[in-house]
Every structure is written in structure tokens, then in C-alpha cells.
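The complex is shown incomplete by one protein chain, all other protein chains being positioned as in the whole.
Right after this comes chain A.
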Amino acid sequence: MLQGFLVIGVAIALGYVLGRRGVLGENATNVLSRAAFFVATPALLFHTLADAEPGEIFSWSLVIVGVTAALVCVLFVPAARWRGRDPMETTVGSMAAGYVNAGNLGLPIAIYALDGAAAVAPALIFQLALLTPVFTTVLDVQCARAEGRRPSYLWTVTAPARNPLAIATTLGVVVALTGVELPEAVTAPVEMIGDFAVPAMLFAFGISLVSAHRPGRDEDPVVLGAVVLLKNLVQPALALGFALLVGVDGDELLAVVVMAALPTAQNVFGYAVRYGAGTSLARDSALVSTVASIPVLLGVFGVAALM
């Protein structure tokens, strides 16, 4: 389980060191985040979903993961409104509260500590197929509003059609459901570009830490605290309750709770940079929830071992 943290930690630490020494150039965080957002992550989403079995996409775990994550995201909104945060930062915080690090941390943990990579599929798929397109579309619309454009109804409704992640997700799900066999000439370049996503995002995150203050300094402590509380405690507790309610048990129960206990995804930081909103909240959430998730995950595995 520590393996996943090690992989992430090494990449982030290296990004930090390189950023400190200015090795990668002035705009490195921006270049890497945008390259990931526009090019690499869509490629990764597309081939992950296109390779999935329809049975992996639609399961009880998916329902539990989906409902829990959606609830946690919604629960953050009143906290942010109460503290008078602007709409875009509220959206980023809401995403940070419920969007787990399924790719970078979830995948290694699933492989090393659970039944295998498939354990992460529900979280990955729900986030890719629903949370990511919904949140990025909301941010697209809010961004247009903040810039003073009053988006037309048509523009708002068609926003996902212009979002690279939503387009890639839709295409991937279509391929998975129809069972179309893609020629290797298509999958090979897509995979190669997709390989770029995770390390680029981790690097961007590490470099951004160079100019960061101590976590929480830029933040309303209540807002950051709400994200961390929701992410690290409320989400796994809700997942546990819901899973017991519908009668999921054994390995599947453990997998669902572990996936809900994962920290905030670094991707959220990538989106925050991309939209220029809530950057410090996303960065601090990812950092603090990652640290806090270590004892939580150890506790979850400890209790599971005892039972």
C-alpha cells in the first residue's frame, strides 16, 4: 500500500527539486498542466474506458462509489457559501472534497493491497464518465460568466461537447459498450500520449509547491478543513454505510471503502490551474488530504485485517 504513496511522492518531490532549481523553464507548471489537460488526460481517459468491460462499468460498487462521491461533493457547497467563497472556487473545492486520486494512488493500491487493478475501475470510471465532464463543464460555464460573457442557453448545454475530457470519455464509453475493436494504429499513439498524463500532472504539482506558502496560509481554514474532513472521513464513512446497507461485503466492501478513503486527486489541481480558480485550495487539499489519508488507509486496512 505504501508503494502507491512512494511512486507519487518520488515524482512530486522530484518536480519540487527541479522547480526549485528552475531546471524546467519559467512556465513549467502551466505547460505541463495544460499539456495534460488538452492532450494527455483525454488520451488516457479514452483508452482506459475503451478497454473496460461493460460489466466493470456497471456494478454495485459503481453505484456506491458514485452516490457517495456525489453526496460529498454536494455537502461541501454550503460550507463554501457560508464562508462567502466565489462560485468557481466553490466548484473546485467541491471537486476536491469528492474526487479521489484513483489513477496515481488508487491503481497502485488496488494492485498491491486489494484484488487487482479492477478494484479501482468503479471509482475511475465514475470520475471519468460523470464527475470530470460535469465539473469541467460547470467550470467552463462559470469561467465564461466570470469573464463577463453571458453564455446562451445553447452554449451552456453544448459545453461538454467542447470539453476535451468529456469528448474523450464519451468516445471511450461508446467504444466499450459497442465492443468495437480499435486497430493498433489508433491505440498505440493514444496510449503513448496517455502515458504523459500522470507524470506530467505530478511534476506540475511538485513544481507548484515551490512557490507555495505553508498549506492553509492562503486559505480560509474552515474551507480547507471542510474539504479534508469530507474527503478523509465523511466519504469513506458514507461508502461503508451505503455498502453495508445494500449488502456488499468481503473484498468488495474493503475495495469500496479504500477507494473512498483515497486523498484528493492531483487532477483537481490541474483543473484549478487550467481554469485559474481555487488553485491554492486545490493544491493544499491534495497535499493535506494525501498526508491525512495515510493513517486513515492504514486504519481501514488494519480493521479489515482484524475482521
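Just so we're on the same page, a residue touches a chain if its C-beta (ideal position, glycine included) is under 8 Å from a C-beta of that chain, and two chains touch if they have at least 3 such contacts; residues count from 1.
Just so we're on the same page, contacts and distances are computed from a predicted model.
Per the UniProt record, the absent chain's protein name among "Caffeine dehydrogenase subunit alpha", "AEC family transporter", "Chemotaxis protein CheA" or "NADH-quinone oxidoreductase subunit J" is "AEC family transporter". Residue A:Ala28 is the one among A:Ala28, A:Ala255, A:Ala272 or A:Val288 that touches the chain missing from this view.
From the options A:Val138, A:Leu165 or A:Val198, the residue with contact to the unseen chain in the full assembly is A:Val198. Within the complete assembly, residues 3, 6-7, 9-11, 14, 18, 23-28, 30-32, 34-35, 38-40, 108, 184-185, 188-189, 192-193, 195-196, 198-200, 202-203 of chain A touch the chain that is not shown.
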